[in-house]
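Every protein chain of the complex appears in place save one, which is left out.
So, subunit A:
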Amino acid sequence: MDVEGDDSALPEDSGRRRKVHGMLKLYYGLNEEGKSNEQPQALDPCDINGPHFDPEIYMNKLRRECTLAELMDQETCMVKQIRSLDSDMQTLVYENYNKFISATDTIRKMKNDFKKMEDEMDCLSANMEAITDFSARISGTLQDQHTQITKLSGVHTLLRKLQFLFELPARLNKCLELQAYSQAVSSHRRARCVLQQYSHLPSFRGIQDDCHAIMDKLAQELRQKFRDGGTSAKDLSECVELLLQLDEPAEELCDKFLSHARSRLESDLQGLEAEIRPHSSSSRRESSFHRSSLTAAAAASPNENISNLTSLPSPTSNADILEFIDRGCNEFVSSLCLVITSYQELFIVHAQSDELASKNITQMANAKLHAFVDDLAACYFSLVERRIQEEKSVGDNSLLVRALDRFHRRLQAVAKLLPGSSVPHHGTEIVIRAATERVKQYLSALQSFYMDSLTDVRQALATPRLSVAGGASHLGGAGSGRDAPTSLPELLSSLSASILNQIKSVLASVHLFTAKDITFSNKPYFKGEFCSQGVRESLVVSFIKFICQSSRQFCESAGDKGGSTPPILLLLLSRLCLDYETSTISYILTLTDEQFLVQHHTPVTPVTALCAEAREAAQKLLNHYVKVQGLIISQMLRKSVETRDWVNTIEPRNVRAVMKRVVEDATSIDVQVGLLYEEGVRKAHSSDSSKRTFSVYSSSRQQAARYAASYTPSAPLDTNLLSNIHKLFSERIDIFSSVEFNKVSVMTGIIKISLKTFLECVRLRTFGRYGLQQIQVDCHYLQMYLWRFVSDENLVHFLLDEIVGSSAHRCLDPAPMEQSVIEVICERG
């Protein structure tokens, strides 16, 4: 039965062929591929195409499952398939048969060919054997020659080397002539080891010696070149490199390099120094350079240089500090940086890369470099400082600040190149010093400005237009007040304003030091200490203190030597100090604090302390003013009392001229003080202030009587004695006491001093009848006019009473004048 049929549902030929192939393969047991995949399918015994097809089971299954018609259809289909399979098989068999035949033919042909080839192969192997034989024989013969040749070629190279060695001196010489130093050094380096190794052989020794000699010469030349200094930095570094390769001791080279660099840098410095003060003596300059060039190996030149330099006219003598610093930066600092870089390249970086360099060399080189830089920088700094010190004029601070900024900025380059160097630190110190110096200069400028303004004020006061004293009429002093009132307060305000302006401008100038674009302004010093200690304390506070101090000095020195200070100036200054106390000081300090953002790390002078000082100064000045004015009037009164013969005087008809003068002076002082100080309080006047009467005997006569009862005199009782005892217990008048800051208090002080002196003088004299009467008249006159000036008119009354009483006591013939007569005389003037 033909079960080998396929389901002919596959329409495609290719697919069908593959199927066929697959089946053939199965047939031949060549199911190498997809075995596992097909397994389940293949195991199905009902699969007609599967390898495990069981016709029995299949049949049973069909019989069980299908209807007859279906079975019939199945059967027809199956038959159809079997037929097509048969035809397929036939085709295949036919095709393969042909192929088999051709294959059989080919195989037969090959068999023949192989036989032939075998023969040839045999022949070849025989031939090869013969060749091997021959070859062995030839190499056996050539062996000797070969070794000889190898030896010869070895000798040849050796000879070439030897030739190189022998030619080395000549070559080196030639190089030397051509100044191809680097070539010479590299040649020598190559030969050096060999020469060293074979130096026990005399011929080599000769060569080595020659080479040494030449190399020494070369080294000499290099050194010479090195020393001459004319060469550029690049040449120089090349020289150093070669010399290093020649095993020159690095230390010596460092020294030489540095000394060479030093001489160049020093010439820069000399150039700089020539700019500073061209008139200074050359000897000083020479000495300063001798010192610095002592360490330099090439010490030959400086003196000549100096003489050249000094003989040179220096047209740039008045170069400003910015130019100077520029020049210093561009010439000195940049070449210093150059030297540092090349030095570091040569001795430090190079040495580090070279394995031969031990750490010692690097350290040594570094140490030398630091010493060198420090030394030169010190010279440079001293020059810069000298230059800065010359910068005395305080006019334009921005130039200095810019110069310092540049100076500081350029030093940062050195700092970068040479970390750990003290140079930038010193540089900053110089800047700080310059800044503090500047602050000091500003302080002294402010001080001299203040003194100058005082001189101006003094002159302004001395001009007759402003003189208040003198021309006053005793009737209220209106005449004298006319021209003065405009000027005195104006003078005060202009003085105060100009000082304030000056302080402001100085603050603005100093403020430049802390500007944001200045490199050193962010240093902690400039942020903190400079602002608080420098500007606030030693500039502003010092200046205010100076004002107070100088004011106090006016009180101390001027007192004895007569009126070297005009009293009106004292008054003006007193008002100035008082103004400072009330407002100006706190204003200035607030301004400073705001401008400089002062953070007080260190204790600073508090505003209150300054105010107290100013107030004290104001008080002292005003006291002194009172004293001086009082003493001037006292002097007048004293003279008038002392120079007169009071016993033999005539009957009074007039008030003495000196009393009128006293009243005039008091009036003008009153006007003066009124211009600057407020009125102040005074006790209420009684209605008859100007018309008091004076008893000839002291007002306390009744009290004296009371004391007399308890007292037993050894002589007839003098009533005045008891009144004096009474006075001991009455209110004491403090003559030179402190005055308050108002007009009335000032005037009271002055009048107190004057009248007290009058009293003291009267007590030393002896009076006749008319003398006493004259005093009566005078005192009445004074009472008429002086009461209005003082705070408590009783004071004037008391003192005048005392004067009249004392003169009555000192009178030989005490016959007082009628009060009405006195009044008539006084009213007459």
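Things to note:
Throughout what follows, a contact is a pair of C-beta atoms (placed from the backbone, for glycine too) under 8 Å apart; a residue touches a chain by one contact, two chains touch by 3 or more; residues count from 1.
Here, contacts and distances are computed from a predicted model.
Choosing from "Cell cycle control protein", "Phosphatidylinositol glycan anchor biosynthesis class U protein", "EIPR1-like beta-propeller domain-containing protein" or "Proteasome subunit alpha type", the protein name stored in UniProt for the chain missing from the display reads "EIPR1-like beta-propeller domain-containing protein".
Annotation: of A:188, A:638, A:743 or A:780, A:638 touches the absent chain (contact as defined above). Among the residues A:187, A:532, A:757 or A:776, only A:757 touches the chain that is left out of the figure.
In the complete complex, the residue from A:195, A:411, A:518 or A:811 that touches the missing chain is A:811. Contacts to the hidden chain, counted on subunit A, fall at residues 559-562, 631, 634-635, 638, 643, 647-648, 711-718, 720-721, 724-725, 734-737, 756-757, 760, 766, 768, 809-812.
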